[in-house]
Each structure stands twice: as C-alpha cells, then as structure tokens.
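All protein chains of the complex are present and in place, except for one that has been dropped.
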C-alpha cells in the first residue's frame, strides 16, 4: 500500500504512467451478478477522452478499455475485475526539453525528491491521464448504484476562470465539450478558452457533483464519515485544491437558524448540509463542489531549477489541457460514485438488519 | 472497522459518548523512546477544554487524561498507547426535552435512521466532545514531529461569522479564548459573541492551520496523497463543511502563470500550492483552511420531526458552544499533526534509503 | 497500526500490559441492537481467569470487565464498544530478578531488540494476560453469531503433553479446569500436572475448536480466505506454533479419493476440508486445531544473556501457568468467533443480494 488503492470494500487499485505501455486497474469487491461489458466502461471513458475538442489536450487516444477478469457471460462474478487501457499516442520527445527541469506547480519536483528517481515522460505517474482508471472504476460504481438503489451521480462545470456558470439543466451538460449545464454561456467560454490558449497560459475551474437518491444512513461516525471520504476522494484528483460539501465555505457567514435545515414530514426544507449530517447521508442530494487549479504545464517561460538544483527557465511545449477543469466532470463523478458504493457496502455489512424507523412522506429532494 | 479509527501506520482509535462514563483512545504505531507523560497530553487538552470563557459551552470538565499503557519509565515502548478521559459533568436531564425530537442540522436524525437506535444524551457518539481523543492523540504526534523533524503545527481563528481576522502574530493566538492571531480584534469578537449568545443563535467560523518544517517528500501518489488525507482528517471534524489547501478556491480565478509557484535555489517564491504538489510535500509550509458551520443546537424554535415522524418544534436548552469554531483550532492542529506523523512513517518505510537529490540553499519558507 | 488491531469490519483494538493499570479494548463494527451487558463479557472472561485451579497461574485477578461505550439501555448502538479490565494483583518484584535477563523461548529478547526498550514486568505487552481483550471481544462475536445465525463456537483440550484426550462430550468440557471433553482422563491429567509443576518444567498442548452452523459462503477468494484469516488469528495467540484446518497435516498422507469430501443431497459425507473449500465456508463444521508450545517461564536454570549481551543463567520464579494450553480453549474460541463475525459482515456487504442456488436437504453435519 503506497497510495495506489482506495476504498475499503469497493476497492480500486491503479497502475500505469503517461508514457508507459498502458494504464490498468483492479476493482475488488463488486457484488456478483451485475451486467457489465467493456461498453459500460467505454461510455464513461469517452466522456473524459482527450482530443474531443480544441479546448483540451490534442493527444490522440482511443482510450479503449478491455476487461480482463471478473466478468463471465456478461455478468460480474464477485471476483476482482481487472482492466487495461493502452497508451497509443505517447510523444516522449516532447519531454526531452523538460526532462532535466521541474515545471513550477507540477509534481515533477516532489516525485524526484521523494523517490530519488522519476519517469519524466509526460509526468509519469503524476499525469492526469491516470484518471482513466478512476473513470473506468466509477462506471462500475455508477451502474451498480443506479440499478441497486436508483442513485444517480452527475456533475457539471460551475466556473471556468472568471466565468460563473448558472445551472440551467442536466440535459445541456452532455451537449458541449465543457460539461456546462447552461448552453447560453458556451460562446463566452469558447472565446475565453481560445484567447487563453493563444496566450500560452492556463486557468482554474470549479466543478459541482451531485448524487441523487442516496438513501438515509450511508456513512460512519467520527473518522469514517461519508463526507470525509468524499473529501479525500476529491482532493486526490489531480489539481484539486478545495472541497466543499453543501453550503461549504458559505457556512462561515451563516447563522445556525439559517444553516440548520428544518424538517417536515415531506423531508428537509433546505440542503445546506449537502446531504450529510454527522458524516451520514440524510436522504437528500449529496452536493459537492471542488476547486481545480490552473494547469501547471504552460507555454510561458518560468523560473525554475534543473535536476542539479541550478536556476533555469522552463516552458512546456507538450500537448496539455489549458484548463484541467474542463475534463474533470466525469472524473469527479467517478470518484463520488466509488465512495458511495463503498459506503453502501459498508452500511449493509453492519446495518443489514436495520429498518430506518422514521418514514418520510414522499420526501421532496432539494439540490 | 466502522469509522472509529484513522491512520495507516500512526493509527488512532476512539470510543466514548458525551454522557457515558468516559472517552478513550488507543494510539498504535508510535515509535519507541519518545518521552511522554500525562502532562504532554493534558497541555493540549486544556487548550480545547470547555468552560474556559463565557463564549463557549459552560459544561465543567477537567478533561483530565490518564495514559494506561504503552509508556514505561517515562518513554513510549512502541506498543499501543491507551488513554482515558472521564466525563464528569453530564447533565442528561437537559436532553429529556429533545430525546424524542431531531435537532435541525444535527446528526440526531441520521444516527437514528442508520442504526435504528441512538443514545440521545448530549448527541451520544456524534458529540463534539469526542474531539478530546483527537487532541490527545495529536499531542503525541505534535511532540514527535517537533523532536524528530523540527515540524511545528499551529493554527488560528481566521473568520468568526462576518468578522475576518487579519493575521498578526502567532504569539497572540494563545492569549485569548478565540485563538485569534490578532489582539486588536478581540473586543469586536467579544461584542459579537455576546450579542449572538443573547439572540439564542449560533455562527460559523474559519480556522487556518499551518505545519512548518515538513521535509520534502511526505505523501504518496494518486489516492494516498498527503492533501487527500488532510482533507479527510479535516472534514471528519464535527461541523466542517469545506477544506482548502494553499490557494484553495481562490485557485479557480488564478492563471497558471500566477498559481504555479516558481523556484529558485533559495526555494519556492510563493506558496499557492500550500506545501503540496502531486500529493507530496514540497518542503514549504503546509497550509490548510477549513469552514465550520454554525452549531446546530440553538435556543430558537425550529420546525422538525419527532422520532415517530410527526411534525414538532424543537428548541435546545443544553449547554452548547454558540460557535464550535472557537474551540476548533487545537482540534484542527491535532488532526493535521496525526496525518503528518502517519505520512512521516509511511515515507520512511518506503524511502528510508533515498536522499533527496536536490539540495536547496537555506530555503526561505513562505506561508 | 502496529499490530494491535485485527479484523476488517468487526475490528478489535487492544492495549495494556501485564503490570500496568489495566487492559482495554475497542470493538468497532458490531451491528446495532444486540443486547449486551458486562455480564455477557464476564461469563467468558471467567472461563479463562487465572487462579481457578492449582494447575494454572496463582495470580489473583477478578478480571472484572466494564463496558465504557457503545451500549445504551442494554443494546449496542453500532458505535465503538470500549471496555476495561483492571489489573489488580501485579507483583512486579517477582520480575526484579529477570529484568536484566532474557528468558529462553520468551519475547523478552525480541521486544528489547526491536524497540530498544521494554517493560520487563510480567512480560509487558507480550504477556498472555493480553488475551483478556480477545476473550471479551470474542464474547460479543459469539453472542451475535449465535443470535443472528445460530452459529455455536466451542473448543476443548485435545492433547496435554504426551496425553491424547479422546473426545467424549461437549458437556464434559465446562466441568473441569482443563476444558477436557473426557471426564475419565482428568485424574491422569491432574497427576501429570502435579508432577510437572513439582519438576519446575512446563509442557505443550493441543486445542481443537469447532464452529457449528456457519452458513455456506463466508470467506473470500485468494488472499482473504476464511481459513487464512483463521490461521493468522490462531497463530497470533501466545505460544501457538501450528495451525490445522480439517485434516491438516494428515492430508499429506491422504489420496485425493480419500480426502475430497463427496457430496449427496444430504450434504457432504465427510469433512476432511474442515468446513472450508477455496477459502469459503461449505456449511459444514469449521474445524481447527492448534499446537501450543510449553511455557517459557520455568523454574529450571537455563543459559541466557543479560541485557548487556553477557552470558547468564536465568530461572523464573513468578507465578506462571506450567501449561498455557490449559487456559487456551476460551481464547481460541474467541479468536475463531471474531474471524467468523468479521467474515459474516464482509460476506453480506458484497453478497447480500445472493441466495445460494443449491438447497441441500437438511444436511447432516459432520465434525
């Protein structure tokens, strides 16, 4: 165990580097009997695929996934699900220029100092390309959560640099390369990204993710809180620097009489708590928001060190996303789905014999 | 394992309820030979003790801690360190009125629905009084980190409701009941709290925590990131709804050329990354900021349900902190210390034979 | 985590030393709603209590257990169950003579070399007195297994030094201080033990443990096998040097046509596999057998080293069991119960929606 697995009962293990032969993952703990095919994973992988618009990295990867185990005659067997995604379009020569220098804001430096050695090609293990494994694993979790509990996990871009994006509809999200829930704003975003790309710089973003239909009771007390595990999962995504549940940092300015969601027999009247109280799901929507920092690989010259510790200037010319946040929506959804599935299993392990005593009348769900 | 332990190698296990006989903890994995006494733990416990000013709960607890194992002749033996903190001032009758009702914004409801049973006295296991265990464990981590690596972990109140608190000095922090790093603002905070208390309402807060002196290299790739574990640890503190590392949500508005901290032979020229790149410590200060929601137990009448699901009105008259954020500073410090110590051990397990190749000249540290 | 916890979902954490103030444990993951009192734990602790006959250590301990958390109004709440057993009859002066010497066959030496420091009083953390925690935790597991699944876990002495003990009845087991399932053999055992005690020497033993009523399906493939976890749990008991499941070492001499248990609609016709196939329970009795080495603290002079590495002679005069195997039966039962409960929870986490497809007609159970 050195950081490449997560989850207690629904456990994902990942390997691979940006310019190695392949990425791969192992999902252990999936219940048996779930219908599952390469196509189920591919559908989600295609959503985060590079090269899908001019606003993201132009690396050409089909990201074709192959399930190698754990599925027999179209159904999961309950044993470990191994899968591979081959790398096809490595252009390691792009990295010759930066092999001896650290990119400011990149893990180049910390990996080298931690391990005394690093794979400089494409960021090696630190590459955001590792998220193929998360998205593939998340596809399994999403499918099971929906079939078994009717849980739907989805997300959207909420801010792109200085542009706040007002939520309009979920339908809009899949119809543009930004995962924007608002079609009107697309021209603005496109213009902004075109200018950004031209400038050689990069920008930050905010992504919101929501899980609907989560039953009351998932999560554990004290340290094993559902929101604690969500926070870890989100912060583990490349470039994430902040995580909020429900009202998040806005709660600092709230009074208790405003923040504490009142209850009626129809359910909660608001959702400041983001669907989690005391670390346990309330039955409302789980709402999560994350901040993504701007890409560290930019085309502008920057002061840095070389691997000998001497001052240098670095400029990155490889193919990079000018805003990693644009492709982050399916990744954040995947991480939320994996955490929820893990807690669904953990909950029924301990509390399979419990029926929640309070029945609410057809509760209204509030985002 | 059902939520009451955390940490991989420096592992803390906690038990106890607000109105049971005692809280207790077990710290497993502490290296042998560390000088340790009840006093080391008590010093930190006294910082978070209730009743220390009129702005916090008036429950009277000495919070006296007793180490029961793992220490011999004043030094840790490397075996499990068990300790107890007895409860002294339970007033369970305060809770008779709310035993059959759920407090809005409180875990009353979710515990009851998850387990089908709950200890309603003082919030039972969900009480913030559980944080005595974290603070005691954190005292061990703090001491070891300082002695072994010169790491100093400290924190301060950064916002109290609408009042932002400009950082002035660490010295100020321990001289007021708010952990405010700014003495000028104290009268304002006192007036605000007096009015808040009178109104029967509660407010939110923001707390900042910093670890200075952390060497480069702690943390693991991908899922075991140092910042991911910090995020989980912080989000597991009662009432926390948001966590930021470094620039946090401000990174959304930054350009890459602004956010990516440039490097010189004297070190980084800024610390937008909060001391973590790619999940691994950079050698700079680790900077963390958390949002705490307003206390859910308030004296104002609120709509809720009773345990039969019928509409009811609830008003909480027990002794509560009108702002849990006021006493949160030592708790957040403790959690950060525990995560850092865990990663110090994890790092040397795998990388004991590595010398970080790049030596910086007396690096400047930037908060 | 440094060895003082075990179990994945039903997790036991232990602390305490032989001559410290107390032993304590934390059981995390117990389902809510189980009736539980101090008495449930005490009943099992009394079975392994020292001083109950002249054949075991004469240390006088009431071994009174107090539950400190996790139980409300007589039922488990689903939160961590903490408990304490105070030490009462420490006679640390007995150890003055051996504080500077290592007992051959004892962990004195390895603890000192591992940690550079040790608590020499009564073996410190290595004392078999730690098993109070196991037995208390096992009492919870036994009760839940019986109530929820009808599983009965029990054991007996099978060999005492050179004396093999033919199984006669379970009833006999609780009626003698040896946990012998055969009343006829008691006089022989008593005479043997009296002579052994007089000689100042010690002897080994074999204990058998059986779990009846375990449903088919508990256990996990490959590394998380039920029998692998049982083997670890048994080998973790002080003095255990060997573990067998089912036919055990006798399987070396069997042919496949003899060993492989045939099946009929009434169930298996034999139980060479000890109730486990491929790491998963078969629905038959789980049968386990363990070897316990002779006590290392004996009254005969032995060659050893002192803590400076100089040759010395050691002779142990404290109060010791001349055969640790005599009191091992309740401990082995406890460990088996804890592993089974852990796997019961693990199984229903993943496979709660599976109904075993093959129904056997009232299967005969074979020990």
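Labels A, B and C are assigned to the chains in the order they are written; within every chain, residues are numbered from 1.
Keep in mind that, in the parts below, a contact is a pair of C-beta atoms (placed from the backbone, for glycine too) under 8 Å apart; a residue touches a chain by one contact, two chains touch by 3 or more.
As the structure is a computational prediction, the values presented were derived from the model and not from experiment.
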{"item": "Contact partner of the left-out chain, one of C:46, C:66 or C:201", "value": "C:201"}
{"item": "Residue among B:24, B:50, B:78 or B:275 that touches the chain left out of view", "value": "B:78"}
{"item": "Residues in chain A touching the chain absent from view", "value": "1-5, 7-9, 11, 13-17, 20-24, 26, 28-30, 32-33, 66, 68-70, 72, 75, 77-82, 84, 114-119, 124-125"}
{"item": "Missing-partner contacts on chain C, residue numbers", "value": "1-6, 8, 12, 14, 102-107, 109-116, 125-126, 130, 159, 161-162, 201-206, 216-225, 227-236, 238, 241-265, 269, 272-274, 276-283, 291-296, 298, 300, 302-305, 307-311, 346-347, 350-351, 354-360"}
{"item": "Hidden partner interface residues of chain B, rising order", "value": "8-9, 29-33, 78-79, 148, 221-222, 345-346, 348-354"}
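Rule of thumb we're sticking to: only the chains that are shown with their structure count from here on.
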{"item": "Mean-CA-position distance for chain C and chain B (Å)", "value": "38"}
{"item": "Length of the line joining the C-alpha centres of chain A and chain C, rounded to whole Å", "value": "45"}
{"item": "For chain A paired with chain B, centre-to-centre distance based on mean C-alpha positions, whole Å", "value": "26"}
{"item": "Numbers and ranges of chain B residues touching at least 2 other chains", "value": "1-5, 8, 14, 114-116, 125"}
